[in-house]
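Take this structure first; my questions come after.
Yeah, one chain of the complex is gone here, protein chain that is, but the others are all in their spots.
Each chain gets a letter, A, B and C, in the order it is written, and its residues are counted from 1.
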Amino acid sequence: MITAGIDVGSLSTKAVIVADGKPVGSGIVLTSPDTEASAANSMNKALQQSGLARNDILHVTGTGYGRINISFADKTTTEIACHAKGANAQNGLVRTILDMGGQDCKAIRCDEQGRVVNFVMNDKCAAGTGRFLERIADLIDCSLEELGPMSLQGVNKHLPISSTCAVFAEEDIRKLIRAGEDVNAILAGAFDSLAIRIQALIDRVGTEETLCFSGGVAKNVGIVTRLEKSLGLKIFIPIDPQIIGAFGAALIGWESMQ
Amino acid sequence: MKVQENAGLIYIKHEIATCERRIKRIKENPDPSKPQSNILLYEMERDFRIEQREACKTGKPVGIASMGGLTRAMGMVPWDAIMSADRTHGKAATQYFETIRKEGIPEHTCDRCSILIPMVQQGDFPKPQFTFMSNFECIPVLFAHAALCHTMDIPSFNIDIPIKSFKMDNDEEGLAYVVEQLREMVAYIEKTVPGTKYNEELLVELQEYDRQFLLEFRKLWKLKATIPCPLSGRESFREIRLPSMYPDPAKAVDYMRLYLKEIEERVEKGFSAAQPEEKLRLLWSVAGPFYDDPFSWLEQRGVSIPAAEMTVYNGWFSGREAMWGDPWPGRKLTPLEEEARQMDFVWGREGHYWVDTHLHSCRDLHLDGIIYFQQWGCPTSNSLGKVIADTAEKELGIPTLLIEGRMLESSMFDKKDFYGRLEEFTEICAAKKANRQTSP
Amino acid sequence: MINVGLDIGSQFVKTVVLKDRINVATCVDKLGSGSIETLVFDNYITALQKAGIEEKNVDYTVATGIGREFIGFADIQISEILCSTRGVNWLPPPTGFFLDMGMEKAIVVKNHDGKPFQSFRNDRCASGTGRYLDIAAKPLGLSVEEMGEVSLKSTKEISISSNCAVFAESEIISLIHQKEKTEDIVRAIFKSMASKVHSLILKMGNVKNLTMIGGFAKNVGLVKAIELEAGCEVIVPSIIDPQLVTALGAALIGSENEKTTASL
Partner (left out) sequence: MEEKFQTLIHSNDPENRNKWALEWKEQGHKVIGLLDIYVPEEIISAAGLLPWRITGTWDAAVPRAAVHRPSMTCRYCTHVLESFMNGDLDFVDGLVTTQIDDDFKRLYDVLNYIDKPGFLHIMYLPHTTSKTTLDMWKKSVNSFKEAIETYSGNKIDPDELQRQVLIYNKMRALLREVYELRKREVPALTGAEALGLTSAARIMPRELFNEQLEQLIPYLNERKIEKSDGKPRIFMGGEWLDHPGYVRLVENAGATVVMDEFDTGSQYFWDIVYDTSDDLLGALAKRYMMRPGLSRMAQWEMQANRNLAWMNEFNADGVVELRSLYSLPLDYRYLFMRKIYDNNNIFYLSLNREYHLSGQGMLQTRIEAFLEMVERKSRATSV
């Protein structure tokens, strides 16, 4: 049976197609003001990759913050449920999921079947979101990919960027740049405090066995390295962390059809 | 967070060590700009902490968040978590706040109230056998304690004080009402806390010490009016504890007498805290950024802080309002009535009392402006800031700086912004002062 | 007599050169990641060159602004509020109050013939400062300058419900996804910002009109929004770039007997 999941995030929209629970195609596009179109485009990309046609798909599940705008979805569910489901399906040992998207950051606890048993989201401020990292990248004009490695080079000098508010944290960083501080050291400071906040989220739901890091930011070694150190456990990062939500959505759709 | 009663008591350990260090420093190389009497003060503080530590060991009951006299008269050791939380600024505060955010403890209320909870739950500070709270302490203090008691199963008793001040109006009905509740509390403690018994003689004795102490303190208030101001901002800001809080109350009275003598000497020498000379005299109100040192910053720019309106015993209140043994129309008050009278203070009353307090201080001490620190999550003081500013402008022609901030948690503190605002304000005070002097 | 005023803000460095108290040259540079000292000095020299004045002929240089400690070569450093007040006082028409809006602050000052008599600043939250616009502009793909013109095209009134700059950004993104028109969103942003300024003005009491200085005074959309919200006339200086008023004030104070400056 073929089902699809579409995850409409604030920055990018992802689609995944699964055949009997196995992924057969995926597509990622930037979320345009026209979310409906973005959803369709990501879907088409996934169809191309899977070599399937639109009417092969029996069920479409929408998720992500733009889920309400997907008219062709048969059902919608929260990204929280989807990330739990998707991550757990990729690695059966996963009980805790950390998802960092564009607008928010969540820690999710799930059972052996990938069902949510607890979750927390960063209700205060964007410190710890993809958007925040983007803005830091803008500030020191470098690419998002460079941030992580750079932050690992500056660890010898500790600059406190402690503010819990994204705007103030940026202000701190600006001042340090103006004061001519070493960019790597600044990033180290920013990532240290970021890691502490994320750690706090994870602690609230607790960890056992494997923790999966999903979402666009998961590839950032600056955060991963710090978290593995502070948590004292190996973090599982899916090959394609961005599409975990869409993948989970497709699976939830598939289950609902049985 | 794992709740661990009296695990480690690291706060107590740390305080004892700090006092020892300070005593040593003053004895070995004293700083002439700081009072020598501090030796006594640190010894008192140290012995108080030792007493608390021993009580935890021996199981001697600890309790009641204020009113040292009544606590000791009940056979308990005073438990001052809220005042102690004030001293956890800097790194310690940051760590507590990580826990606070993790545990969902309210983080946007008064810092000291947020910190109080993990401080006791983690066992850094003793778990009390009993707490008492009055509605006059303010909502955050009241409910931080309520939350602590409810989550750690600590017996507690709340006392209600009428909003119309029975103390100022000498209202027998209000007084009787509070005394009745005090009696109920005494009975409740004797019933619920093993090893407690109300000892009125002891209460009378301790009240006398507190009275002696405050008599001296009133003289200090007059000295604060001297130009230039002989007290440093830090001294004005120091949270005074009454003798009855300490294991050796007599020593506390000696300390105050000695300190007073030192200040008198400063006055004779014409000592000025503000350098190079006193240009402005400002009142600091409510709280301040305890993790930084705005007072030195101001003093280096010729600004002195003769008084801080923050707690009962720093500001005008203690200098002027009735205290133990002071007259009450028609009769002498009983010991419990005296306690009750002290529980009615400006903080919990209708707003105009808090406004007047500021005007009185500014008049008494010839001040040129008010720095009103709007501490995050302090409902009692926050929304009166503008009223005080307008009234001070209207009545005394002096400006008020309303400045937001946190008291212990420094992560949101922006030095440049904060001192930028202080500087702006001192410029305005100077401009207005110059104007006052040219145009009579 | 040659007087120079330097104003080093959080974003720009500005120089004003006065010859016998007449504005002869100005220069504005954006601060980059380079060394501030050299940038400020270059800015200072460029201004002098524009005026055709040699450095040695400068009589008195006053530095102000949050970055003023970076200027070793100034004769004196004076706080921003004294300079901006002095500068505004020099501008026609006379107003009793002025609003100085920059990227990191918004302040309303009572001007008592050239001396600051009262001031109210934005609270610590960024939602009342230029930074709010800076953040809000991003998802719209506009520059803050562009927003001004765009907002004037708005025909539909929508509102932004979040008081926090960060949350507002998310809200703006969803407004975009709800296919609201850019001009209407921009107007909503200005409105929410203006209401913060409104309350600063209200703190002053009864303000009929006030002068607006600082970089954001050049933003027609914001100025209009403030006038609308606060219901008072906002006068933007025409004879000099509003961004330069503080530097001008610094130069003016320098041109007077420096002893009169009440700086602490």
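Just so we're on the same page, a contact is a pair of C-beta atoms (placed from the backbone, for glycine too) under 8 Å apart; a residue touches a chain by one contact, two chains touch by 3 or more.
Keep in mind that this is a model prediction, so the values were computed, not measured.
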item: Which displayed chains the hidden chain touches across the whole complex; value: A, B, C
item: Option from B:21, B:91, B:108 or B:363 whose C-beta touches the chain left out; value: B:108
item: Touching residue (missing chain; options B:63, B:140 or B:294); value: B:140
item: Among C:64, C:192, C:211 or C:243, residue touching the chain not depicted; value: C:192
item: Residue in contact with the excluded chain [from B:288, B:377 or B:420]; value: B:377
item: Hidden partner interface residues of subunit A, rising order; value: 65, 77-81, 104, 115-119, 121, 123
item: Sites on subunit C contacted by the missing partner chain, in the whole complex; value: 123, 125, 159-163, 167, 170-171, 174, 191-192, 195-196, 198-199, 202-203, 229
item: Residues from subunit B at the interface with the omitted partner, ascending; value: 103-106, 108-109, 117, 133, 135, 138-140, 142-144, 146-147, 150-151, 158-160, 162-164, 173, 177, 180-181, 184, 350-352, 374, 376-377, 379-380, 382-387, 404
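Simple rule for what comes next: only the chains that are shown with their structure count from here on.
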item: Pair with more cross-chain C-beta pairs in contact, given A-C and A-B; value: A-C
item: Distance between the centres, which are taken as Cα means, of subunit C and subunit A, whole angstrom; value: 39
item: Distance between chain centroids, defined by C-alpha means - subunit A, subunit B (Å); value: 48
item: Residue numbers of subunit A (touch at least two other chains); value: 165, 168, 171
item: Sites on subunit B at which at least two other chains make contact; value: 412, 414, 416
item: In the complex, subunit C residues that touch subunit A; value: 10, 31, 33, 35-36, 67, 104, 126, 131, 135, 138, 164-166, 169-170, 173-174, 176-177, 179
item: Footprint of subunit A on subunit B - complex, ascending; value: 94, 98, 101-102, 104, 410-412, 414, 416
item: Contacting residues of subunit C [partner subunit B, same complex]; value: 66, 79-82, 104-105, 107, 112, 115-121, 123-124, 203, 262-264
